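My structure is below; once you've seen it, I'll send some questions.
Just one protein chain is left out here, and the rest sit where they should.
A and B label the chains in the order they appear, each numbered from 1.
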Amino acid sequence: MNKDSKTTARNFRPALCAVLCAQAIALNFFESLIPELPFLPPGAKPGLSNIITMFAAASLGLPQALIITAAKSLFAFATRGFTAFIMSISGGVLSCLAAYFLLKFAGRKLGYIGISVICSLCHNFGQLCAGCVITGSRMTFYYAPFLALFGVITGILTGLIFAAVLPALEKQKKYILR
Amino acid sequence: MKNRVFGKVDLILIAAVTVCALLFIFMRGSASDGGTAVITVNSSVIEELNLKEIKERTVITPDTDPKVTIVAENGEIYFESSECRDKICVRTGRLSKPGDTAVCLPAKTVVSITGSGPDAITY
Partner (left out) sequence: MKNRSLLIFISALLCVSAIVFAAVYAACCSEKQSTFWVMDTISTVKVKGPGARAAAEKAEEITRNLDSSLLSRHSESSLTYRINKNAGGKVPAEYAKYIQTMLEVYEKSSGAFDFTLGNVSDLWGIGTDNERVPSDEELKEALSSAGADKIKVGDGEISFPEGVAVDFGASGKGIALDEISNSFKDCKINRAVVSVGGSVMLYGKGDFTVGIKNPGGEGYMAVLNLGSSFVSTSGSYERYFEKDGVRYHHILDPETGRPVSNGLVSVTIISGSGALSDALSTACFVLGTEKGMELCRAFGCEGVFIDGGGTVYVTDGAAGMLEITDSGYHLEGR
(Lines give C-alpha, C1' and ligand atoms only; values in the text may rest on other atoms or scores of the structure.)
Protein backbone atom coordinates (compact mmCIF):
# COMPACT_ATOMS: atom_id res chain seq x y z
CA MET A 1 0.00 0.00 0.00
CA ASN A 2 2.91 2.28 0.71
CA LYS A 3 4.37 1.79 -2.68
CA ASP A 4 0.98 2.28 -4.25
CA SER A 5 0.26 5.66 -2.73
CA LYS A 6 3.80 6.89 -3.35
CA THR A 7 3.64 5.95 -7.00
CA THR A 8 0.22 7.47 -7.29
CA ALA A 9 1.35 10.75 -5.76
CA ARG A 10 4.42 11.04 -7.97
CA ASN A 11 2.52 10.19 -11.10
CA PHE A 12 0.00 12.94 -10.63
CA ARG A 13 2.37 15.74 -9.83
CA PRO A 14 2.94 16.67 -13.47
CA ALA A 15 -0.81 16.54 -13.93
CA LEU A 16 -1.33 19.02 -11.11
CA CYS A 17 1.36 21.21 -12.61
CA ALA A 18 -0.35 21.11 -15.98
CA VAL A 19 -3.71 22.01 -14.46
CA LEU A 20 -2.17 24.95 -12.67
CA CYS A 21 -0.43 26.09 -15.86
CA ALA A 22 -3.74 26.02 -17.66
CA GLN A 23 -5.38 28.03 -14.91
CA ALA A 24 -2.59 30.60 -14.91
CA ILE A 25 -2.83 30.98 -18.66
CA ALA A 26 -6.60 31.28 -18.51
CA LEU A 27 -6.32 34.04 -15.93
CA ASN A 28 -3.80 35.83 -18.14
CA PHE A 29 -6.12 35.58 -21.08
CA PHE A 30 -9.09 37.00 -19.22
CA GLU A 31 -6.94 39.83 -17.91
CA SER A 32 -5.95 40.82 -21.41
CA LEU A 33 -9.60 41.46 -22.15
CA ILE A 34 -9.76 44.22 -19.54
CA PRO A 35 -9.79 47.64 -21.24
CA GLU A 36 -7.12 50.29 -20.66
CA LEU A 37 -7.47 52.69 -17.76
CA PRO A 38 -6.44 56.27 -18.52
CA PHE A 39 -4.08 57.01 -15.67
CA LEU A 40 -2.14 53.80 -15.82
CA PRO A 41 0.86 52.88 -17.89
CA PRO A 42 -0.56 50.97 -20.81
CA GLY A 43 -0.12 47.23 -20.62
CA ALA A 44 -0.35 47.14 -16.82
CA LYS A 45 -2.52 44.27 -15.60
CA PRO A 46 -3.73 43.07 -12.20
CA GLY A 47 -1.54 39.98 -12.39
CA LEU A 48 -4.09 37.49 -11.15
CA SER A 49 -2.10 34.57 -12.47
CA ASN A 50 0.34 35.43 -9.75
CA ILE A 51 -2.04 33.66 -7.38
CA ILE A 52 -1.26 30.39 -9.08
CA THR A 53 2.45 31.02 -9.00
CA MET A 54 2.36 31.90 -5.33
CA PHE A 55 0.41 28.79 -4.54
CA ALA A 56 2.86 26.64 -6.45
CA ALA A 57 5.83 28.31 -4.76
CA ALA A 58 4.29 27.74 -1.34
CA SER A 59 2.87 24.30 -1.71
CA LEU A 60 4.68 22.51 -4.53
CA GLY A 61 8.20 23.84 -4.71
CA LEU A 62 10.34 26.15 -6.78
CA PRO A 63 10.68 23.95 -9.90
CA GLN A 64 6.90 23.73 -10.27
CA ALA A 65 6.46 27.44 -9.81
CA LEU A 66 9.11 28.21 -12.43
CA ILE A 67 7.47 25.81 -14.88
CA ILE A 68 4.19 27.64 -14.47
CA THR A 69 5.97 30.96 -15.02
CA ALA A 70 7.59 29.61 -18.17
CA ALA A 71 4.24 28.36 -19.40
CA LYS A 72 2.71 31.80 -18.99
CA SER A 73 5.58 33.37 -20.88
CA LEU A 74 5.40 30.84 -23.71
CA PHE A 75 1.72 31.58 -24.04
CA ALA A 76 2.55 35.25 -24.33
CA PHE A 77 5.14 34.38 -26.96
CA ALA A 78 2.70 32.30 -28.97
CA THR A 79 -0.06 34.85 -28.93
CA ARG A 80 1.63 38.22 -28.66
CA GLY A 81 5.15 37.82 -29.94
CA PHE A 82 8.73 37.98 -28.80
CA THR A 83 8.51 41.29 -26.98
CA ALA A 84 5.62 40.05 -24.87
CA PHE A 85 7.64 36.94 -24.07
CA ILE A 86 10.60 38.94 -22.79
CA MET A 87 8.40 41.18 -20.71
CA SER A 88 6.51 38.24 -19.23
CA ILE A 89 9.55 36.19 -18.34
CA SER A 90 11.62 39.01 -16.94
CA GLY A 91 8.91 40.06 -14.54
CA GLY A 92 7.64 36.54 -13.97
CA VAL A 93 10.91 34.91 -12.93
CA LEU A 94 11.82 37.71 -10.53
CA SER A 95 8.38 37.61 -9.01
CA CYS A 96 8.39 33.83 -8.75
CA LEU A 97 11.74 33.75 -6.97
CA ALA A 98 10.58 36.45 -4.60
CA ALA A 99 7.43 34.47 -3.82
CA TYR A 100 9.35 31.29 -3.12
CA PHE A 101 11.93 32.83 -0.83
CA LEU A 102 9.48 34.98 1.02
CA LEU A 103 7.07 32.16 1.65
CA LYS A 104 9.86 29.94 2.85
CA PHE A 105 11.87 32.34 4.99
CA ALA A 106 9.68 35.22 5.95
CA GLY A 107 8.32 33.11 8.70
CA ARG A 108 4.98 34.08 10.05
CA LYS A 109 5.60 37.79 9.92
CA LEU A 110 4.77 38.73 6.37
CA GLY A 111 1.18 38.03 5.48
CA TYR A 112 -0.06 36.99 2.06
CA ILE A 113 -0.83 40.57 1.19
CA GLY A 114 2.67 41.76 1.90
CA ILE A 115 4.19 38.92 -0.11
CA SER A 116 1.80 39.57 -2.93
CA VAL A 117 2.76 43.25 -2.99
CA ILE A 118 6.45 42.40 -3.12
CA CYS A 119 5.84 39.92 -5.95
CA SER A 120 3.90 42.54 -7.83
CA LEU A 121 6.68 45.08 -7.42
CA CYS A 122 9.30 42.57 -8.49
CA HIS A 123 7.29 41.75 -11.55
CA ASN A 124 7.01 45.41 -12.51
CA PHE A 125 10.67 46.07 -11.83
CA GLY A 126 11.73 43.11 -13.94
CA GLN A 127 9.60 44.39 -16.77
CA LEU A 128 10.97 47.93 -16.48
CA CYS A 129 14.53 46.63 -16.70
CA ALA A 130 13.66 44.53 -19.72
CA GLY A 131 11.96 47.51 -21.35
CA CYS A 132 15.01 49.67 -20.67
CA VAL A 133 17.36 47.12 -22.22
CA ILE A 134 15.19 46.68 -25.26
CA THR A 135 14.82 50.36 -26.04
CA GLY A 136 18.22 51.36 -24.71
CA SER A 137 16.56 54.36 -23.12
CA ARG A 138 16.53 55.23 -19.48
CA MET A 139 13.32 57.12 -20.00
CA THR A 140 11.35 53.89 -19.49
CA PHE A 141 12.02 54.29 -15.79
CA TYR A 142 9.78 57.32 -15.92
CA TYR A 143 6.95 54.85 -15.34
CA ALA A 144 8.56 53.52 -12.17
CA PRO A 145 6.73 55.47 -9.43
CA PHE A 146 3.35 55.03 -11.09
CA LEU A 147 3.97 51.33 -11.59
CA ALA A 148 5.02 51.05 -7.96
CA LEU A 149 1.75 52.52 -6.73
CA PHE A 150 -0.17 50.35 -9.13
CA GLY A 151 1.87 47.36 -7.97
CA VAL A 152 0.93 48.02 -4.35
CA ILE A 153 -2.74 48.14 -5.21
CA THR A 154 -2.74 45.04 -7.37
CA GLY A 155 -0.60 43.29 -4.79
CA ILE A 156 -3.19 43.92 -2.14
CA LEU A 157 -5.94 42.79 -4.47
CA THR A 158 -4.13 39.64 -5.50
CA GLY A 159 -3.22 38.86 -1.91
CA LEU A 160 -6.83 39.09 -0.80
CA ILE A 161 -8.01 36.87 -3.63
CA PHE A 162 -5.22 34.43 -2.86
CA ALA A 163 -6.30 34.17 0.74
CA ALA A 164 -9.86 33.63 -0.38
CA VAL A 165 -9.18 30.89 -2.95
CA LEU A 166 -6.44 29.17 -1.00
CA PRO A 167 -8.75 26.52 0.50
CA ALA A 168 -10.10 25.79 -2.97
CA LEU A 169 -6.60 25.44 -4.39
CA GLU A 170 -5.59 23.14 -1.56
CA LYS A 171 -8.64 21.05 -2.21
CA GLN A 172 -7.78 20.86 -5.88
CA LYS A 173 -4.28 19.74 -5.07
CA LYS A 174 -5.47 17.06 -2.69
CA TYR A 175 -7.94 15.84 -5.25
CA ILE A 176 -5.43 15.52 -8.06
CA LEU A 177 -2.63 14.10 -6.00
CA ARG A 178 -4.98 11.82 -4.07
CA MET B 1 0.77 26.77 4.85
CA LYS B 2 0.69 30.01 6.71
CA ASN B 3 -2.26 31.56 8.39
CA ARG B 4 -1.80 35.27 8.40
CA VAL B 5 -3.27 37.34 5.62
CA PHE B 6 -2.33 40.79 6.75
CA GLY B 7 -0.23 42.05 9.60
CA LYS B 8 1.85 44.90 10.93
CA VAL B 9 4.76 44.21 8.66
CA ASP B 10 2.57 44.21 5.58
CA LEU B 11 1.19 47.58 6.54
CA ILE B 12 4.64 49.08 7.04
CA LEU B 13 5.80 47.72 3.72
CA ILE B 14 2.85 49.14 1.85
CA ALA B 15 3.15 52.50 3.57
CA ALA B 16 6.86 52.74 2.81
CA VAL B 17 6.49 51.93 -0.88
CA THR B 18 3.53 54.26 -1.29
CA VAL B 19 5.37 57.15 0.34
CA CYS B 20 8.47 56.63 -1.79
CA ALA B 21 6.45 56.40 -4.98
CA LEU B 22 4.51 59.56 -4.18
CA LEU B 23 7.74 61.37 -3.35
CA PHE B 24 9.15 60.51 -6.75
CA ILE B 25 6.02 61.58 -8.52
CA PHE B 26 6.05 64.97 -6.82
CA MET B 27 9.75 65.46 -7.47
CA ARG B 28 9.15 64.83 -11.12
CA GLY B 29 6.17 67.12 -11.21
CA SER B 30 8.16 70.15 -10.13
CA ALA B 31 10.56 69.87 -13.03
CA SER B 32 10.88 72.88 -15.31
CA ASP B 33 8.40 73.50 -18.04
CA GLY B 34 9.52 72.83 -21.53
CA GLY B 35 8.65 71.46 -24.83
CA THR B 36 11.31 69.45 -26.60
CA ALA B 37 10.17 66.05 -27.74
CA VAL B 38 12.99 63.60 -28.33
CA ILE B 39 12.48 60.56 -30.51
CA THR B 40 14.96 57.76 -29.96
CA VAL B 41 15.29 54.65 -32.08
CA ASN B 42 17.57 51.91 -30.86
CA SER B 43 19.28 54.20 -28.35
CA SER B 44 20.13 56.93 -30.82
CA VAL B 45 18.27 60.18 -31.07
CA ILE B 46 16.80 60.52 -34.52
CA GLU B 47 14.75 63.61 -34.03
CA GLU B 48 14.28 66.49 -31.63
CA LEU B 49 11.27 68.73 -31.95
CA ASN B 50 10.49 71.92 -30.17
CA LEU B 51 6.80 71.37 -29.61
CA LYS B 52 6.06 75.03 -29.07
CA GLU B 53 7.44 75.94 -32.48
CA ILE B 54 5.48 73.32 -34.37
CA LYS B 55 2.72 75.16 -36.13
CA GLU B 56 1.46 72.52 -38.50
CA ARG B 57 0.90 68.81 -38.21
CA THR B 58 4.27 67.07 -38.45
CA VAL B 59 4.46 63.38 -39.22
CA ILE B 60 7.52 61.29 -38.49
CA THR B 61 7.93 57.72 -39.64
CA PRO B 62 11.27 56.44 -38.43
CA ASP B 63 12.85 53.54 -40.21
CA THR B 64 11.76 50.79 -37.86
CA ASP B 65 10.28 47.35 -38.15
CA PRO B 66 7.44 47.25 -37.13
CA LYS B 67 6.68 50.68 -38.57
CA VAL B 68 5.34 53.41 -36.33
CA THR B 69 3.83 56.76 -37.19
CA ILE B 70 4.49 59.62 -34.82
CA VAL B 71 2.57 62.86 -35.09
CA ALA B 72 3.42 66.21 -33.51
CA GLU B 73 0.92 69.07 -33.47
CA ASN B 74 -0.59 71.65 -31.13
CA GLY B 75 2.14 71.26 -28.57
CA GLU B 76 1.62 67.52 -28.33
CA ILE B 77 3.27 64.46 -29.79
CA TYR B 78 1.95 60.93 -29.95
CA PHE B 79 2.09 57.58 -31.68
CA GLU B 80 -0.67 57.82 -34.21
CA SER B 81 -0.39 54.25 -35.42
CA SER B 82 1.90 51.29 -35.23
CA GLU B 83 2.33 47.90 -36.84
CA CYS B 84 3.28 46.33 -33.55
CA ARG B 85 1.03 43.75 -31.93
CA ASP B 86 0.09 45.26 -28.61
CA LYS B 87 -0.14 48.89 -29.66
CA ILE B 88 0.75 49.99 -26.17
CA CYS B 89 2.55 52.95 -27.70
CA VAL B 90 -0.60 54.16 -29.43
CA ARG B 91 -2.71 53.62 -26.34
CA THR B 92 -0.42 55.79 -24.24
CA GLY B 93 -2.00 58.80 -25.81
CA ARG B 94 -0.70 62.31 -26.21
CA LEU B 95 2.51 63.61 -24.64
CA SER B 96 2.94 67.26 -23.82
CA LYS B 97 4.77 67.81 -20.53
CA PRO B 98 8.42 67.19 -19.70
CA GLY B 99 8.89 63.59 -18.62
CA ASP B 100 5.93 62.33 -20.59
CA THR B 101 7.03 59.20 -22.37
CA ALA B 102 5.62 56.67 -24.81
CA VAL B 103 7.48 53.54 -25.77
CA CYS B 104 7.11 51.01 -28.58
CA LEU B 105 9.24 48.07 -27.56
CA PRO B 106 9.11 46.02 -30.75
CA ALA B 107 10.09 49.08 -32.74
CA LYS B 108 12.64 50.06 -30.10
CA THR B 109 11.29 53.57 -30.29
CA VAL B 110 10.99 55.97 -27.38
CA VAL B 111 9.28 59.34 -27.57
CA SER B 112 9.79 61.56 -24.56
CA ILE B 113 9.59 65.20 -23.66
CA THR B 114 12.70 66.72 -22.13
CA GLY B 115 13.39 70.01 -20.43
CA SER B 116 13.16 73.47 -21.79
CA GLY B 117 14.98 74.16 -25.02
CA PRO B 118 18.52 74.07 -26.38
CA ASP B 119 21.54 73.32 -24.23
CA ALA B 120 23.06 76.67 -25.15
CA ILE B 121 22.71 79.60 -27.50
CA THR B 122 25.57 80.70 -29.69
CA TYR B 123 25.86 84.40 -30.56
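Simple rule for what comes next: a residue touches a chain if its C-beta (ideal position, glycine included) is under 8 Å from a C-beta of that chain, and two chains touch if they have at least 3 such contacts.
None of the values given here were measured: they were computed from a predicted structure.
In the full complex, the hidden chain is touched by subunit B at residues 8-9, 12-13, 16, 20, 36, 45, 48, 50, 53, 117-123.
The rule is simple: only the chains that are shown with their structure count from here on.
If you check the complex, the residues on subunit A that touch subunit B are 36, 38, 41-43, 58-59, 80-84, 87, 103, 108-114, 117-118, 121, 131, 134-137, 139-140, 142-146, 148-149, 151-152, 155-156, 159-160, 163, 166, 170.
Those residues of subunit B whose C-beta lies close enough to touch subunit A in the complex are 1-7, 9-10, 13-14, 17-18, 20-22, 24-25, 28, 40, 42-43, 84-86, 88-89, 91-93, 99-101, 103, 105-106, 108-110, 112.
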